[in-house]
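Heads up, this is only part of the complex; the chains shown haven't been moved.
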Amino acid sequence: MPHRSIQQFREDRAVGQQALINCDHLGVKRFLRLDSATYEDGALPAKTKELLGLVASAVLRCNDCIDYHLEQCVKLGHTKAEIIDALNVALVVGGSIFIPHFRHAMLSLDELLGEKP
Amino acid sequence: MPHRSIQQFREDRAVGQQALINCDHLGVKRFLRLDSATYEDGALPAKTKELLGLVASAVLRCNDCIDYHLEQCVKLGHTKAEIIDALNVALVVGGSIFIPHFRHAMLSLDELLGEKP
Amino acid sequence: MPHRSIQQFREDRAVGQQALINCDHLGVKRFLRLDSATYEDGALPAKTKELLGLVASAVLRCNDCIDYHLEQCVKLGHTKAEIIDALNVALVVGGSIFIPHFRHAMLSLDELLGEKP
Amino acid sequence: MPHRSIQQFREDRAVGQQALINCDHLGVKRFLRLDSATYEDGALPAKTKELLGLVASAVLRCNDCIDYHLEQCVKLGHTKAEIIDALNVALVVGGSIFIPHFRHAMLSLDELLGEKP
């Protein structure tokens, strides 16, 4: 996988998300709402749940989902060391097949941290 | 995943398919024939089986396979609403990890429907 | 996997389903409602969508999900030949790793068809 | 999957673990040590990492791994509500194919909480 910059990811995602919202299917709309609600504060704080979403995305090996949750993790205040420690759990559980995605995640993470004021 | 247009998919697929056919392995050749035969009319009509191939490709999250079956589904007369209803099954069974592929599928589907005379 | 009879599946599922409903989490409750709604008549008829659910469960290799959708497919009037034709799509897309689940599905299907009046 | 009690899981796991340790392969031994070290306090506390291990096991759909991490989560003081909130992330990311494993996890969790003094 050639690396895609976070900026490019955001632009591509926005176009695709619009196409998805346009699909006008009640089940899809409900799923998207349910998905957003999942990461709000509950018995666990949002900050922890974004880390769970990141690791789930990592072992299922989806770069778009990894980039999305990385952005949320940085926004909610997780440090670089914490995020790497979480991705290390994904590496051990998911195995070396995760390594190309780990490389991608590290490049994305550096970009995201570089954006912070 | 940056979106790839259907036209680009067809060109890339043609090059790769030629390389695969050139591999000159009896087992591979038989598998390719078996694969084609799978979607012909049988106890179930081809039109239904292309929908099954689409949903199987969707939950296994392969954009090339999704694009291929989308093209067949449109060719065999499935409406946009039917295809979205099928992809919604994939979304619920396969979870939010399918969302980036769902976005891709919607962009591909719009292209495919735009090609129809 | 030792085969489990449909009757045993129903009993085990009922116990587990009660434990799941007891978990009292709004997100989980919403997901379960969304899941049920997915297979109701829409742009595609319920009968087709149960077949899609079956093939999705088959390529993701979950025997409980296979048994559940087999039961619905039989209830909605799919013939044995139609169900096998659908599972053959799962076999080709998902590969020989699906064979043990295909064996399980055939034993379940025979039980389900034997129950019909 | 018929539910297996936590007590039975522990006994089966002990027998298998002994067979694995007996295999006398340097790479395997190193992997097992690396695996244990993964969940020790680091940039993230052990308590959070066990939750990450649970969600990773959940979306990859391995009941043995789910039971193992559930036991650790309970031991490290996570409440029932927190564990369910974590499993709900797995449900949304991983989809309805996770439901049979969620049922299993709820039965295991009730057993584990019932053991607490």
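All chains are identified by letter, namely A, B, C and D, in their written order; residue positions are counted from 1 within each chain.
In this text, a contact is a pair of C-beta atoms (placed from the backbone, for glycine too) under 8 Å apart; a residue touches a chain by one contact, two chains touch by 3 or more.
A quick note: this is a predicted structure, and the numbers were derived from the prediction, not measured.
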| item | value |
| --- | --- |
| Whole-assembly copy number, given 4 chains displayed | 6 |
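We adopt the following convention: only the chains that are shown with their structure count from here on.
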| item | value |
| --- | --- |
| Identity of the chain that, by mean CA position, is farthest from chain D | B |
| Pair joined by the larger number of C-beta contacts - B-D, A-D | A-D |
| Superposition of chain A upon chain B: rotation angle, C-alpha, nearest 5 degrees | 120 |
| Fraction-based call for chain D against chain C, same above half, different below | different |
| Whole-Å separation of chain centres (CA-atom averages), chain A against chain D | 23 |
| Centre-to-centre distance between chain D and chain B (centres being mean Cα positions), rounded to whole Å | 36 |
| Residues of chain A touching at least two other chains | 27, 31, 34-35, 38, 42, 56-57, 60, 65 |
| Chain B to chain C touching residues, read off their complex | 34-35, 38-39, 42-44, 48-49, 51-53, 55-60, 65, 79, 81-82, 84-86, 88-90, 92-94 |
| Residues on chain B engaged by chain A in the complex (per definition of touch) | 1-3, 61, 81, 84-85, 88, 91-92, 96-97, 99-100, 102-104, 106-107, 110 |
| Residue ranges of chain B in contact with chain D within the complex | 59, 91-98 |
